[in-house]
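First up is the structure itself, then whatever we jot down about it.
Complex shown without one protein chain; remaining protein chains in place.
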Amino acid sequence: MFRLPIEKLDDLFAAVAAAQTLYLPADGKDGRASYVKWEEGVKLSKALNTVRSAKDHFFPQTTNLCDFNMNGKNIEIIDNRQESENFVIFGVRACDARSFTILDKVFLAEPVDTYYATRREHGTVITLACTEPEENCFCSVFGIDAASPEGDAACHITEDALYINANTEKGEKFIESVKDMLTECGTEAVDAQKAQTAEIMKKLPFANVSTDYFRKNTLLDIFNSEHWKKLSEACLGCGTCTFVCPTCQCYDIKDFDTGHGIKRYRTWDSCMYSDFTKMAAANSRNSQVERFRQRFMHKLVYFPDNNNGEFGCVGCGRCLSRCPISMNIIKVIKTFGEE
Amino acid sequence: MQVNETKGFRPKIVAFCCNWCSYAGADLAGTNRINYPADVKIIRVPCSCRVNPMFILRAFQRGADGVIMCGCHPGDCHYTSGNYFARRRMTLLFSMLDYMGIEKERTRVEWVSAAEGAKFAATMNEFVETVTKLGENKRLEDLRCKKQ
Partner (left out) sequence: MQEAVISRAKELLADGTVNRVVGWKAGEFAYDTTPAVFTSAEELDAGFIYNDFCAPNLSKYIIKESRKEGKLLVFLKPCDSYSFNQLLKEHRILRENVYIIGVECTGKVDADTVKSKGIKGITGMESDGENVTVHTLYGDKTIPKSETLGDKCKTCKSKKHVIFDEMIGNDGEVNNDGARFEMVKKLEKMTSEERYEFWRGELSKCIRCNACRNVCPACSCENCVFDNPASGIQQRAATDSFEENMFHLIRAFHVAGRCTDCGECTRVCPQNIPLHLLNRKYIKDINEFYGEYQAGEDLDTRAPLNAYTFGDCEPNIVYKRGGKE
């Protein structure tokens, strides 16, 4: 474990940014945090989390896949991929850090998504432990410890210092690169903070929410449940929950005619939309009940079934605070759990 | 029409002209051999009322530096009232474009009758000059549609 006096924090950012691009959460004009590129003057946000998740760095909302050019009857395919630059994301919370493992299972399984893989290779994730979890947090439900986040290296910020510890080789390399600013130290301060956070975590309103129902019941029982109709009644069919979600990974591939060629790009899609997975013949899910059910079945049933029981949710609470009509995964889990 | 050979910035202008008045006005300008710049690309529409706000935005997306809509003089619409509706629509749309910070000189509405070939040419000359001074449309452009 290494220590950096808190007043040296900006110097650390400057040193990192000198070598590679550094992204960290900073407060916008409206007081809401989002990841921005660090430059002189940018301050690390004190907000618990960003509105948009950290998945943007590896799986951006739109990715240009390739371009086409038509020359007479010939189609020329232009691979416009550029070698990705190395970058560091600082201040990722435990929930978002776990979301990368979930995304990895989708994108790094065969066939490997090379766009995602390249970004993943070039990115170093530096996580930051939570000290003031909020009412919407329920990461502990999915076995995540907000006080000891995963990631390449994990940080803890106390009143007077930043503590950093490497979890992976990449993390060690990162610490090596700024080693002259750090001093080696013991784990006492960090342990104390962890204990304090654990106390708060126990008091969170959703600390004892149980997902057992989805383990004990069969896929078909849950699928055919009467609850879905009632739960989805007010759903507007917007994509807010899916777009702020750190683990939602569905996308659509589209072509844009620029007038002098074609740009093929992929863009986030949302299972809440009426034309999601629309095929030539028809649409597989025609009503909002079915679309709504799809989202939660995916996170709570299909994904764990295919991934050794790991749920497709990390409990970051973004959908809880952002849904226009306040319908969310916690209400779904609770409704089923009460059965 | 004249072919301008001078180098430097030449704007792309899209002109929506109604079939009954302004398009005929443009035609008259041609048969009378009155000059107006070749930068103006005319799109004929059945009535100025046919112009959907989306048409205007699409023109900008596809590289227009200025968009002008021409129709019959109020009261002279071939369909009685089309241009009255168009007038309200374009007033509100152009006011909104201005509100969003898009230079208001890039958009215009002019009423040109079938007999006003000279007015058509004069309007276009003046509009092209205004837009040339403004330069390239940067605030409502679609980068994907620009040729590298």
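As written, the chain order gives the labels A and B, with residue 1 at the start of each chain.
Just so it is clear, contacts are C-beta pairs under 8 Å (C-beta built on N, C-alpha and C of every residue); 3 or more make two chains touch, one makes a residue touch a chain.
Computed from a prediction, not measured in an experiment: that's the story for all the values here.
Per the touch definition above, the residue from A:Glu7, A:Asp275 or A:Glu339 contacting the chain not shown is A:Asp275.
Interface note: of A:Met1, A:Ala14 or A:Val51, the residue touching the hidden chain in the full complex is A:Val51.
Within the whole complex, the absent chain has one touching residue among A:Thr21, A:Thr118 or A:Thr240, and that is A:Thr240. Where chain B meets the missing chain, the touching residues are 53-54, 57, 60-61, 74-75, 81, 84-85, 87-105, 108-109, 139-144. Where chain A meets the chain that is not shown, the touching residues are 28-32, 48, 51-52, 61-62, 132-135, 200, 203-206, 230, 233-234, 236-240, 242-244, 252, 254, 256, 265, 267-270, 273-275, 320-322, 324-328, 330-331.
FYI, only the chains that are shown with their structure count from here on.
Centroids built from CA atoms put chain B at 47 Å from chain A.
Touching chain A in their complex are the following residues of chain B: 62-63, 144-145, 147.
By the touch criterion stated above, chain A contacts chain B in their complex at residues 256, 258-260, 263.
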